[in-house]
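Removed: one protein chain of the complex. Kept in place: all other protein chains.
Take a look at chain A:
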Amino acid sequence: MSILAECVSPGKAPHRFCVGFLMGMVVASLIAAPLIMNGDNYYRYRTEPVSHVGGVSRMAMQEESTERSAELWSERSVLDREPQDIRDPASDLDTADRHLHRDDNTVAQRLTEEVRVLVWVMTSPQTLQSRAKMIRDTWGKRTNKILFFSSKSDPDLPAIGLNVTEGRTHLMEKTNRAFRYIYDNHMDDADWFMKVDDDTYVIMENLRYLLSGENSSEPLFLGHHFHLRYRSRGAGTMKYLHYQSGGAGYVISKEALRRFGEKGRDEKLCRQTHGAEDIGFGQCMINLGVRISNSTDVLGRSRFHCFPPGHFTGGRYPSWYHAYDANGARKGVQSMSDYAVTFHYIRPSEMQTLDYLIYHLRPYGVLHALQNLNREHNTTSLPAGHSEVFAQP
C-alpha cells in the first residue's frame, strides 16, 4: 500500500514508473480496441479511404462518414515487410509441359487478337523485385501488352519511372501520370486499358471474354464496383459516390481514355493529386461522362475481387465492405463467377499457386464447355437502386 502511496505522490521514482505504466496501458488499449471489436473478423486491410473523400468535397459534394472500422494497419506496409520467400522465381516458372496439354486454344487465341487489352501495373522500387517480377513471369505473360509504372525507372524489369514521390499520398498523381503516359504513347496499341496493383492476379482470358461483350468506342468503366453513401449538401438527400476498387483492378475503354486525355487535366473535373486514387479516378471518369458497366455475370456473381478468393468463399469480410460493395456483399462459394477476372492481395507465392491451380491442375476426362456468362448488353446496367451515376460537372 505504501507503494501505491508512492505512486501517487509526484517527484518520486515509483510515481514516474506508475505514470508510464498507465500510459502504456492506455496506448495499448487504443491500438488493440479496434482489433478486439472486430473479434474474429480481424483484418489487416486498409479501409476504403473515406477520409480521402475530403478531396472530393472540392467538387461541391459533402460526404457523411459512413460506418467504417478503424484502419487497422496498412496491408501494403505489412506485405512490404515480408521476407523474400521466392527462390529463383524465373527459373521455376517455365512449365515445359504445354506441348503435352493438347489444349485447344482457338477460342482464347481469337479473343486475344480481337480484344486487345493494355495492362499497367502500379509498382514501386521496394516491391519491384518480389511482386512485379512475379507478375511479369506468371499472368503477365498472357497479356497483349503489359507496362510497369514505378516512381523510378528500372531498365531490368522494365519499369517506367513517373517521377513522383513514393507513398500512398501520391497514388492519385501516379495514376494520373500513368494514364496520361499511356494516352500519349500507347493509345493505338489496345482497345481497353487496365490498371492493377502489383498484388493483383488477373485471368486474362476471362477479362477478354467479359470485354468481348462490350463496345470499346463507348465510354465504359468496369471493375469491382464500390459505392459510398453521402449526404449531398443543400439537397439533404443521401446519394452514392460510385467508383471501382483500385486493388481489384479496373478497365476503361478507348473512348474513356480519349476523354481522360483531352479533359483530364481540368481540376474541376478530375482531382490531380492527393486522396484515394480509385475514388479520384472513378469520380473523374464519371464527371467525363463515362458509364459504369455491371461486371457481374448473368447469375449475378462477381468477377472483379478486391480480396483473395478465400474471403469470398468464406464470406468473411471486414465490416466496411458491406457498405461499400455495390453488389450486396454476397458470400459463399456461389458468389464468384466461374469466369472470375481478378483477385487482390495475392502474394507472389500465391500467384504461382494460382497459375498451377487454374492453368495446369485439371480432372482427367472432364471437358468444360464454354459457358454463356456475359450479361445482355444494355444501357441501364447498374445494380438496382442506383439511379445516380453522374455527378453534375
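What we mean here is this: contacts are C-beta pairs under 8 Å (C-beta built on N, C-alpha and C of every residue); 3 or more make two chains touch, one makes a residue touch a chain; residues count from 1.
One rule holds in what follows: contacts and distances are computed from a predicted model.
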{"item": "Name of the absent chain as recorded in UniProt (options \"Glycoprotein-N-acetylgalactosamine 3-beta-galactosyltransferase 1\", \"V-type proton ATPase subunit a\", \"Ribosome biogenesis protein BOP1 homolog\" or \"General transcription factor IIH subunit 1\")", "value": "\"Glycoprotein-N-acetylgalactosamine 3-beta-galactosyltransferase 1\""}
{"item": "Touching residues (missing chain, whole complex) on chain A", "value": "13-14, 16-29, 32, 35-36, 40-44, 78-79, 81-83, 85-87, 92-97, 100-111, 203-206, 208-209, 299, 308-311, 313-316, 331-334, 336, 338-340, 345, 347, 349-350, 352-371, 373"}
